[in-house]
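Left out: one protein chain. Kept in place: all the others.
Letters A, B and C mark the chains as written, and numbering starts fresh at 1 in each.
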Amino acid sequence: VADPKRVITIDDMIRVPPFHEWLGVRLEAMSGAEAVLRIPYRPELIGNPLIPAIHGGIIAALIDLAGGVVLFRDLGVPTPTIDMRIDYIRPALAELDLVARARAKNVGSTVAYVDAEVSQLRSGEPWAPETAEAARLVATGRCVYSTKDRARPTPAGSVPIG
Amino acid sequence: VADPKRVITIDDMIRVPPFHEWLGVRLEAMSGAEAVLRIPYRPELIGNPLIPAIHGGIIAALIDLAGGVVLFRDLGVPTPTIDMRIDYIRPALAELDLVARARAKNVGSTVAYVDAEVSQLRSGEPWAPETAEAARLVATGRCVYSTKDRARPTPAGSVPIG
Amino acid sequence: VADPKRVITIDDMIRVPPFHEWLGVRLEAMSGAEAVLRIPYRPELIGNPLIPAIHGGIIAALIDLAGGVVLFRDLGVPTPTIDMRIDYIRPALAELDLVARARAKNVGSTVAYVDAEVSQLRSGEPWAPETAEAARLVATGRCVYSTKDRARPTPAGSVPIG
Partner (left out) sequence: VADPKRVITIDDMIRVPPFHEWLGVRLEAMSGAEAVLRIPYRPELIGNPLIPAIHGGIIAALIDLAGGVVLFRDLGVPTPTIDMRIDYIRPALAELDLVARARAKNVGSTVAYVDAEVSQLRSGEPWAPETAEAARLVATGRCVYSTKDRARPTPAGSVPIG
């Protein structure tokens, strides 16, 4: 399981970039293999007022960020996103939070491949591995990140995720 | 070229969804084949304060939206995004605007394929087809949208893009 | 578990298209959720003689076909491929067979999303769910298929997969 001190540190760092702060994203859980990030619902996230549904760009941002957190935990350096694919399986409904689980499929010396799934939970409903299957799946994503800086130390005081 | 009245109408509609309004996205140009959308730079868009660079999720949102506008112009109905691929060619630098050009590759009765390119321009520098090649290319995208509702009329007063 | 008669029927049908026959692809297993297809190694599959490694196009063909089989089992009609993404995690080595597991993530009335993983096993080594984690993962794929013909009956005597 995760080191609680480290979880707190990463959770704090996640919201340093201004767009991340606006998203209100937070670290929900971190295990040896996975990072779970959450964006609580807010009306500003709506992209389709007819359904109403959260914008696909919010989901893309969450997937990109969750993959970056998984890799930062292991590598300790920022990993620029090379490319990303998102499959939008069903609308992300208003009033429900977004929760992304990301897991590295392979971390090499040039690139890393990360898989992610985005589901929805009710506000205040905690995420748990045993209930994850029951959550409402809205999208899956696959990202490739550059890991060429993995051997390069991060500058002190830097903000490495994003 | 485009009907100016129609350009104005779509530009107004683009910002009705709350997330689009927050993005500040606007319709820069519309031709028979392309839609050009622009997000003026704001510090809230930053995802990597070290470079500093605009977040990849903003670019994904802009590509998704530009593709939806191209199709809405032709079909007159919303087209849910089925999937999306983004290639992040270089960082989207702070202080520069984002401009997306989207063009439909094929519009069928089930799905439509749209290509998009995202470049950067200085604030206040107008986009023009003849200078587009000189703009700083930051990402390319490919989106697939569902067109199954193309024969279904849009409800009166609806907000169809998003 | 699967109906053995149905497994035999699909396995026979898979190799009716000439390119499938050349690939030598066969149905290794079929469960309620997954199809497992196998291409035994042959030197003609080599795309990079230096490593030596099997060509990425063979892997792409296998992923596309495995997804089609999963959907055909459930829908009984051909499902044209709309798009595909392949991540090439490591080279597919010569002398080893290719095995693809495909699983539908969502089957809707317009499109279906399928996930697939391609691993390698030694020639003659049977695939089994409990040893699947130990197999050599070489690629993952995500395909989107059109399901709009799901309500349309297949013509008698037709060759529906491909």
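Quick note on the criterion: contacts are C-beta pairs under 8 Å (C-beta built on N, C-alpha and C of every residue); 3 or more make two chains touch, one makes a residue touch a chain.
Source: prediction; values computed, not measured.
Undergrad: Thinking of the whole complex, not just what is shown, which of C:Ile10, C:Ala29 or C:Ile82 touches the missing chain?
TA: C:Ile82
Undergrad: Pick from C:Ile10, C:Ala60 or C:Ala102: which residue touches the chain that isn't shown?
TA: Of the candidates C:Ile10, C:Ala60 or C:Ala102, C:Ala60 is in touch with the missing chain.
Undergrad: Which is it among A:Val16, A:Ile51, A:Val77 or A:Val111 that touches the chain not included here?
TA: Missing-chain contact among the listed residues: A:Val111.
Undergrad: When the complex is taken as a whole, what residues of chain A touch the one chain not shown?
TA: 82-83, 85, 110-111, 144, 146, 148
Undergrad: Can you name the residues of chain C that touch the chain not displayed here?
TA: Against the missing chain, chain C presents residues 16-20, 22, 43-50, 54-58, 60-62, 64-65, 78, 80-88, 91, 158-160, 162.
Undergrad: Touching the hidden chain in the full complex, which residues of chain B are there? Just list them.
TA: Chain B touches the missing chain through residues 85, 87, 89-90, 105-106, 113, 115, 137, 140, 142, 144.
Everything that follows uses one rule, which is that only the chains that are shown with their structure count from here on.
Undergrad: Rounded to the nearest whole Å, what is the centre-to-centre distance of chain B and chain C, using the mean of the C-alpha atoms as each centre?
TA: 35
Undergrad: Using mean C-alpha positions as chain centres, tell me how far chain A is from chain C in Å, no decimals.
TA: 30
Undergrad: Pull out every residue in chain A that's touching 2 or more other chains.
TA: Those would be 85, 87.
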